[in-house]
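For this view, one protein chain was removed and the others were kept in their places.
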Amino acid sequence: VVKWLIMRLRLPIACIALEVILIILFGVAVEYDHDVSGEAGHKTNTTHHDYENEFYYRYPSFQDVHVMIFIGFGFLMTFLQRYGFSSVGFNFLIAAFSLQLATLVQGFLHTIMTGGKIHVGVESMINADFCTGSVLISFGAVLGKTSPVQMLTMAVFEVILFSVNEFILLSLLNAKDAGGSMTIHTFGAYFGLMVTRVLYRPNLDKSNKKNSSVYHSDIFAMIGTLYLWMFWPSFNSAITLHGDIQHRTALNTYYSLAACTLSTYAFSALLNHEGKLDMVHIQNAALAGGVALGTAAEMMITPFGSMIVGFLAGAISVLGYRFITPFLESKLKIQDTCGVHNLHGMPGILGAIVGAITSLAATKEHYGNGLTAVFPKITSDFPASAQAGMQAISLVVTLGIALIGGIIVGFILKLPIYGAPSDSQCFEDGVYWEVYLPNCMCTNLPAFIHRVYTQK
Amino acid sequence: VVKWLIMRLRLPIACIALEVILIILFGVAVEYDHDVSGEAGHKTNTTHHDYENEFYYRYPSFQDVHVMIFIGFGFLMTFLQRYGFSSVGFNFLIAAFSLQLATLVQGFLHTIMTGGKIHVGVESMINADFCTGSVLISFGAVLGKTSPVQMLTMAVFEVILFSVNEFILLSLLNAKDAGGSMTIHTFGAYFGLMVTRVLYRPNLDKSNKKNSSVYHSDIFAMIGTLYLWMFWPSFNSAITLHGDIQHRTALNTYYSLAACTLSTYAFSALLNHEGKLDMVHIQNAALAGGVALGTAAEMMITPFGSMIVGFLAGAISVLGYRFITPFLESKLKIQDTCGVHNLHGMPGILGAIVGAITSLAATKEHYGNGLTAVFPKITSDFPASAQAGMQAISLVVTLGIALIGGIIVGFILKLPIYGAPSDSQCFEDGVYWEVYLPNCMCTNLPAFIHRVYTQK
Partner (left out) sequence: VVKWLIMRLRLPIACIALEVILIILFGVAVEYDHDVSGEAGHKTNTTHHDYENEFYYRYPSFQDVHVMIFIGFGFLMTFLQRYGFSSVGFNFLIAAFSLQLATLVQGFLHTIMTGGKIHVGVESMINADFCTGSVLISFGAVLGKTSPVQMLTMAVFEVILFSVNEFILLSLLNAKDAGGSMTIHTFGAYFGLMVTRVLYRPNLDKSNKKNSSVYHSDIFAMIGTLYLWMFWPSFNSAITLHGDIQHRTALNTYYSLAACTLSTYAFSALLNHEGKLDMVHIQNAALAGGVALGTAAEMMITPFGSMIVGFLAGAISVLGYRFITPFLESKLKIQDTCGVHNLHGMPGILGAIVGAITSLAATKEHYGNGLTAVFPKITSDFPASAQAGMQAISLVVTLGIALIGGIIVGFILKLPIYGAPSDSQCFEDGVYWEVYLPNCMCTNLPAFIHRVYTQK
């Protein structure tokens, strides 16, 4: 009875305890930003116009990012045939939790420099969604093999480590990473890969049949893919400086994604023995162009450069699904459910390298008076090559924190207190959800029909 | 033959007649607002810049609201297994009709004060969508049990009553209700509950099996849920004043929803005898945090306060689904298909109370010079407590008009002239739609297989 009670109460207690702690911390430490409380408009600055409120510069981008987090990531993972409720439902739960915690942790690190309370507004909303994105990338690696309490626990640690890494990169190393090739994608992917490595399940093959798609679930997943693809320009440009920089970031990302799509279709058909396209590639690799421009999109990389990067990212990603994922699983015991290594890991590293290389051209000649806006640290004493060096160091730091952090958190998640599913319960909604009717009969139809017919 | 003709022609005649009347009234009474006709920019005011056009302040919010109305409400109701065409299709029809009528009725009431023609622009578009939202809430209560002509008739009366109630609250009582906790949610829910009470079908249990979901229909419904959840900050802030107020409204709503999501998951699992989550709760209760902040979101409620409200709203809503809905059905004979009492009714009342309480703190100390912007009526003669009193009176007025109006309209809809479906036709697309192929075989598979197999 006690065991049954614990099983029943684990998730409710975790959710209520975490939310109560969040509420208390928000009560203690958080206040409205100037643009939110009205101090900017009504007290200090008499020439401040409504249309200069940060809200109008960023809220449409925020909403696009929000759609990517909840619809994009959520539906991308519905490709599994019997795990749709969990994919979209746990994505929802983890994201709603992570964005609150991220607001606190990112805000706290920010106030270390400035002092005072944590300020919230549309910028903190975007930054919190970015951190959440990283958690959801790791979620993609462990999808189907972890309990919701396990994932909430992972989110707690990952939000903290993400924020520390982001703080080191952006505030200490002065790296540029507006779209998060390093902070979001590389970090989230390698962190998640280490977690799933530690949680390795050698006998998962048995239920492996469920670790695949059915026809309709693949079309649901395309909803996720397309929203991620369409709104990635908003993602990369959401927290850049106003004006031409935001404009340029969106434009570069758009071209990278378009080129990436063509290379994804090309390589998907090329690597198939019948020349057919594979939905897994289309759903994922076509997005690698956005990941790979996460660092460089705000720079003067030109549409030409963006398209080359996008083309390479798509190719690398498809090749990863075809050759590296099976290798990771069989040799390194890394079971990467969604293939986040191909969509976020390798393209993230590519993006970091592209960012470092593009920084080398950070000169007055290319940027004019806009140079300081993009690279505020570059002066005669700190040349473009130094910036490029900082970008490279940032990648190494990110990989280090992600890999070590992922292993440690993996072992924490291995403790037998989270109600992790057994091997046969993996990739199965029924463990955590009330599922009505036999799932549109999409799986085990033969057995189902037999049962039904012989009952007659 | 006559009966057959009437049955065939009822919907076409209703649609054509209503649309022709609308067109004539628009021709007589409607003209462009200043910002639409260009008078503002080109005639009167030489210092008016393009970027000050109301369009740029409000159109992105309008589109988010529009998505909530057509995709959000439409897909939220596709959870029924055999009623997907009707859910999304009748939602579309009723919304397209209601927004036109609402423009006229709201505009007419507005011109009572100012005189002149009805002005249309992005603000009238948002207000019309808001009124439409209220109609769709009532639609959720009667879903599956009414004919399209019945629903169009309901919409005619509800748009008028909604607009009268809104006019009393906002223009006569000077209540604040930007996100419509009272005007939209409380009104729509209790109006709809009374209609479905009057239309009570004692023998509905027979076809009750169809009044439930299947696997894929629940995933479709999550599309609706997530769009409502993501865009609720835009909904509550769509018609607030520009600048920091709009910014604050969106921010508060966002925190309320995040906290509400965690409490929804907690209570859904807590109340299930196996500790499993229930899709109905996730789809609906997670949205209660937006409803419950519809009045107070523009006030200085702080993220802390918003999260407490959201947490309570989620809990109340899940408890409602678990305990109050069955009670309403068995004792009060209220058959509430979508559980609008839990998502809109109780959280709406909570929102009205929260708004009244928060108004008590409407002082210079908390709002600075922004006080007048949020509470234009508050002066030394009309203190915050008076405002709070007006808020409380507004709730009572709303409940009164909704309950009495709903009963009267319910009896009007009971007249045997609308082609209402028989009990066995409830929750069934085939009555109103051409349905090809046996519905992906999702229901009655045993019988279907038997038929198929014995045909061989």
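Think of it as A and B in the order they're written, each chain with its own count starting at 1.
The rule is short, and it goes like this: a residue touches a chain if its C-beta (ideal position, glycine included) is under 8 Å from a C-beta of that chain, and two chains touch if they have at least 3 such contacts.
Model, not experiment: these values are computed from the prediction.
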item	value
Selected from A:L170, A:V198, A:L226 or A:A386 as touching the chain missing from the view	A:L226
Touching residue (missing chain; options A:F70, A:Y83, A:F167 or A:F311)	A:F311
Touching the absent chain when the full complex is considered, from B:E54, B:E329 or B:D423	B:E54
Of A:N174, A:S213 or A:Q425, the residue in touch with the unshown chain	A:S213
Touch residues of subunit B, complete complex, unshown partner	7-13, 15-16, 18-19, 22-23, 26-27, 30-32, 35-43, 50-51, 53-56, 59-60, 63, 66-67, 70-71, 74-75, 78, 84-85, 88-89, 92-93, 96-97, 99-100, 120-122, 125, 148, 216, 220, 223, 432-437, 439-442, 449, 452-453, 455-456
Interface with the unshown chain - residue positions in subunit A	51-52, 56-57, 60, 64, 81, 212-216, 218-219, 222-223, 226-227, 229-231, 234, 242-248, 250-251, 254-255, 257-259, 261-263, 265-267, 269-270, 272-279, 282, 286, 300, 302-304, 307-308, 311, 367-370, 373, 440-443, 445-446, 449-450, 453
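Throughout what follows, only the chains that are shown with their structure count from here on.
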item	value
Whole-Å gap between the CA centroids of subunit A and subunit B	32
